[in-house]
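Here the complex is missing one protein chain, while the rest keep their positions.
And then chain A:
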């Protein structure tokens, strides 16, 4: 029994090492979200990586940690709610109207210039939900640009760190 447990542990360690080496190069980007001056509750913001088919690939960042409201961000919830994978970056505070927030997102280099997009969706309690508040293709140009928002976000600025 004990030997089996040790073997299992070894397996886990090996698998961990293996998966680590497989992980490709990635870059951290500084990303600033500036909200418009709306009134009401603070907004939940979810930043996701979208694959070339327009489907969710990975959740990069979630602003707001009260899971009670997650299903209001319905499109993303369809993707995330089923699997509940661990998200690298969840921060507690939602972003209030007029406020801004700087966060660091980690994007694999292979996703740049290869048809992937980054999506910012926003939702406010008892107000609108914007699935594509901001969405733009990830290219070596756009990762250091400023993009206008269409909902609660005034603009998003990104730059490699």
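Everything below uses one rule, namely that contacts are C-beta pairs under 8 Å (C-beta built on N, C-alpha and C of every residue); 3 or more make two chains touch, one makes a residue touch a chain; residues count from 1.
Here is the rule we use: contacts and distances are computed from a predicted model.
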**Options "ATP-binding cassette domain-containing protein", "Sodium:proton antiporter", "Sulfite reductase (NADPH) flavoprotein alpha-component" or "Heme exporter protein B": UniProt name of the undisplayed chain** = "Sulfite reductase (NADPH) flavoprotein alpha-component"
**Message:** If I consider the whole complex, including the chain that's not displayed, which of A:48, A:63 or A:101 touches that chain?
**Reply:** A:101
**Sole contact to the chain not displayed, among A:39, A:53 or A:85** = A:39
**Residues belonging to chain A that touch the chain removed from view** = 28, 30, 32, 37, 39-41, 65-66, 68, 89, 91-92, 97-98, 100-104, 125-126, 157, 159, 161
